[in-house]
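Left out: one protein chain. Kept in place: all the others.
Now for subunit A:
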Amino acid sequence: MIQAIAFYLFAIVVLVSAAMTISSRNPVHSVLWLILAFFNAAGLMVLVGAEFIAMLLVIVYVGAVAVLFLFVVMMLDIDFTELRAGFVRYFWIGFALALALVSEIIIAVKAWSVGGIDIANRVAPVNPDVPNIQAIGHLLYTRYLFVFEGAGLVLLVAMIGAIVLTMRHRPDARKQRIHAQVSRRAKDAIRKVDAPVGQGVEL
């Protein structure tokens, strides 16, 4: 019974917070509702036994991606009236998207009630004793090794691209040189001078 209560709790919160994400007036609130939705989606993942995916969802999306979202949105100076202005213009596109999603859900439910096609079982028979980190790791590093490495390469290229795009060379910028600071000795900085009275010191 607790499972059922937990499921309905998570599911309801996901739906409500998703609705609030698109309807709240303040963009920062939107991002926060989105985070709540991610979090409860992770709860749903735990309920279906995919604890590894759930934890990754929290670490990656809630812990990193959403923080960046929040950063960007907090920094923006958003004019709400301008933001609302396009509502009528975009209404039909949004409506069409919603219609497409609803019809997909209906088709999916119909297809599901006919019976699954068991793709997952054919590729990876699920052994309930194996923790799903090990199961995923085993598949990723054997059967899907090249796809996995390819995805890694794509990410690497994206990362290098981002760095190349944002890096500027600033010749005038003064950087800290730690080794110079550490290896500095008193004789490099101090000069002892026996200054005659009335003449001062040559600099």
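Here is the rule we use: contacts are C-beta pairs under 8 Å (C-beta built on N, C-alpha and C of every residue); 3 or more make two chains touch, one makes a residue touch a chain; residues count from 1.
In the analysis below, contacts and distances are computed from a predicted model.
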Hidden chain of the complex, named as in its UniProt record, picked from "NADH-quinone oxidoreductase subunit H", "Formate dehydrogenase subunit alpha", "Potassium-transporting ATPase ATP-binding subunit" or "Acyl carrier protein": "NADH-quinone oxidoreductase subunit H"
Options A:74, A:111 or A:156, residue touching the unrepresented chain: A:74
For subunit A, residues in touch with the removed chain: 1-2, 28-29, 32, 35, 51-52, 55-56, 58-59, 62-64, 67, 70-71, 74, 131, 133-134, 176
